[in-house]
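Heads up, one of the protein chains got dropped from this complex, but the rest are sitting where they should.
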Amino acid sequence: MSAPATSIKGRAFGDRVLLALVILLSIIMIAPVLWVIGLSLKENAELMANPNSVFHAPYTLKNYINTIGTSSVFRWVLNSIVVSGGLTLATLILSSLAGYGFARLNFPGRNILFVIVLFGLAVPEQAVLVARHQIFSMLKFHNTYHGLILPGLSASFGVFLMTQYFRAIPKELDEAAMLDNAGRFKIFWKVLLPLTVPAQATLGIFTFLGAWNDYFWPLISATKKDMFTLTVGMASTQTNFAQSEGIGFLMAQAVFAGAPILIIYLFFQKYIVTAVSGAAVR
Amino acid sequence: MRMKTILLAAVSASVMMLASPGFAATELTVQRFFGACDADFGTNTDVSKAVGECGIMTSLINKFNADNPDVHVSVTTVEWPGYDQLTAQFASGDAPDIVTIHESVLSDYQSKGLLLPLDDVLKSVGVTPDAFTDAARNGATKDGKIYGLPIDSWTMLYHINMDLFKQADLVNADGTPILPKSVDELLAQAEQFKQKTGKPYFVQNLANETALFTRNLYTYLFQQGSDFFADPKHVKLNTPEAKKVVEMYKTIFAKDYTTKGLDYGGAINAFLAGEGGVQLNGTWVVGDYNAQSETNGTALNKGGYAVYPYPQLFDGAHAQYADGHTWAVSAKEDRTAEQTAAIGKFLKFFTDNDFDWSRTGHLPAVKSIITSDQFKALPHRDTISAVAELGRSLPPEVERQFAIQEIIGEELAAATSGQKDTDAALADAETRINELLANL
């Protein structure tokens, strides 16, 4: 009887250690953000004189008012939405079609093509970037939305994911329809596509977040302020604190830039979480 | 009747629409560094109210837009120095019309035929090359033509917190700061400063910084008469002269005579908070610092702010590294006559308003302003105007000066912090620069 008792006691102690660790990690997660919010609510002059002033009043919304009044951050958010949204939609369409094609249909050269597409997974964006930039220069694609969206369409990840997902769907589901000689697109659209919603969500969220956070390509392609995405725009103001409107303003701008996606995340987190988890299923 | 009115309205509307391009302002795209400060100056057109590089630049362009309803300038602010972006823009054929370029960088773009020679444009608005100071004109002239409208000459300065200098007993009877005349004096004064104030003598931005190291090295090499760029395609850095400079910086670093780990913004904050005696920074902060010193309760208000050229520490001719900012114009084939005229107006405007720009602390590029009483009456110009004669730049034939600056800065930072041996750092810097220049 005594053995279980000690193990429960040990368990309680262990739980407490784990809890302490998790709490510590959460503090590390949240403290920098709180610090940024704190700084954004202070006058620049006061901050420079004494950083500890973050911990007491007076607080001010001046930095936010200035951000709303003058910063291009809205335009950048809009650009990011257009680019990320456009890329996500296009990726979902292309990947679903190709995934279905590779998983369910046969055509000459299918296997070798699929291997080549898989090989595309190993090609980092940066390896083709120099050449891509030259090509886009010749086509005058820089500083346009399609110039920002197109490169993302060549990524194989979505096709890989969708192919795997389509393969995992039992063949019995569409074989009957195929034998009935129903149109392949109709089968894809009516029978299989509705089943792939979880995978679509996963892919969509990965693509959207990837595009939202992309920095390298927009950095060299979007070189006009009006075409900056949020990442490039934020970077353009941050490197030299002294050359900008002060730390408080920058922090307000950061909060402004970070807030929309965080709010979206909080609203849709259930779906996002299931979607991200969905990637692990297969 | 009714039909007729509608028709008439439609016709006149379409005429209006067709004609409207004629009424529309000519669009010019301007790209600049100097920071963003739209919150304070976004709509300000009264330039005299603005302080600092960013404020004055923003207000000047606002004023230009207000004064010239037929031209509309849209501004892109880039992070300093903005050349990565500019290169990418040129590569993609999307360059802005007018862009800030350092005199030391002009030849990089000019040599590729990317810039418009400005002589004709300037002539059409009545600006002749002899309007500019020698330094500015020489800096902006490549192959006998002007490739950028010079707006200033700038250099690095000793920005001094007089309150701390007083505490350190480094003040002459007349109230001026005592500055060193040799390396040994510098180290002795820095030691004295540290003993008396408990603070470092220098406030430097050494964190991931390359420009400061390089400018300092150039300055002290000039002061020793070292001709390290005798051949513009080949640098000589592994020299006793360079070693002397690096050793000096090593000592300053090792003995904690300087702040460490501060980036550019951090160094400014630290100096304004009274964390050290001398900040090494450019002409561009004079206006801002002077404004601070006039604000009650600031560290600079306590004992005053003074600013001086770099002291002569070696036995060569007194000199220090200088450069200048210009407005360069991209070469574009499809530019209309209206656009070229608008560019002329813009350049003329900046020539005419160079005094306001010189309030930042920069030396004006326009001769009549540098000699004007109005300029001389600005605070601290009595001590810093000397840099007009002291300023020296690298030979104009040296290309990729910003890339070189980075290499030197990286290697010197490593040597200064003791991460790398002095000889090895200088040898590596030399090899890397020569490799770069050999493969242009």
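The chains carry the letters A and B, assigned in the order they are written, with residues numbered from 1 in each.
The rule is short, and it goes like this: contacts are C-beta pairs under 8 Å (C-beta built on N, C-alpha and C of every residue); 3 or more make two chains touch, one makes a residue touch a chain.
To be clear about the criterion, contacts and distances are computed from a predicted model.
A.B. asks: Choose one: "Histidine kinase", "3-oxoadipate CoA-transferase subunit A", "Multiple sugar transport system permease protein" or "Phosphoribosylformylglycinamidine synthase subunit PurQ". The correct choice is the protein name in UniProt for the chain not shown.
C.D. replies: Not shown, but named in UniProt as "Multiple sugar transport system permease protein".
A.B. asks: Based on the whole assembly, the unshown chain contacts which displayed chains?
C.D. replies: Counted over the whole complex, the chain not pictured touches A, B.
A.B. asks: Which residue among B:Phe90, B:Tyr201, B:Tyr249 or B:Phe349 touches the omitted chain?
C.D. replies: Touches the omitted chain: B:Phe90.
A.B. asks: Across the whole complex, list the residues on chain A that are touched by the chain not included here.
C.D. replies: Residues 4, 7, 11, 14, 18-19, 21-22, 25-26, 28-33, 35-36, 39, 47-48, 51-52, 54, 80, 93-95, 97-98, 100-102, 105-108, 110, 113, 116-117, 120-135, 150-151, 153-156, 159, 170, 172-176, 178-179, 184, 188, 191, 194-195, 209, 212-213, 215-216, 220, 230-232, 234-235, 238-239, 247, 250-251, 254, 257-258, 261-262, 264-266, 269, 272-273, 276-281 of chain A touch the chain that is not shown.
A.B. asks: Using the document's contact rule, name the residues of chain B that touch the chain not shown here.
C.D. replies: Touching the missing chain: residues 83-84, 87-88, 90-91, 112, 114, 206-210, 259-263, 265-266, 269-270, 273, 275, 400, 403, 410-411, 413-414, 417, 419-420, 428, 432, 435-436, 439-440.
Going forward, only the chains that are shown with their structure count from here on.
A.B. asks: Once bound in the complex, which stretches of chain B touch chain A?
C.D. replies: 29, 33-40, 42, 53-54, 75-80, 85, 88-89, 91-94, 263-266, 268-269, 272-273, 298
A.B. asks: Using the touch rule from the top, collect the residues of chain A that touch chain B in their complex.
C.D. replies: Chain A reaches chain B through residues 48-49, 63, 66-67, 69-71, 133-134, 136-137, 140, 142-143, 220-221, 223-225, 235-245, 247, 249.
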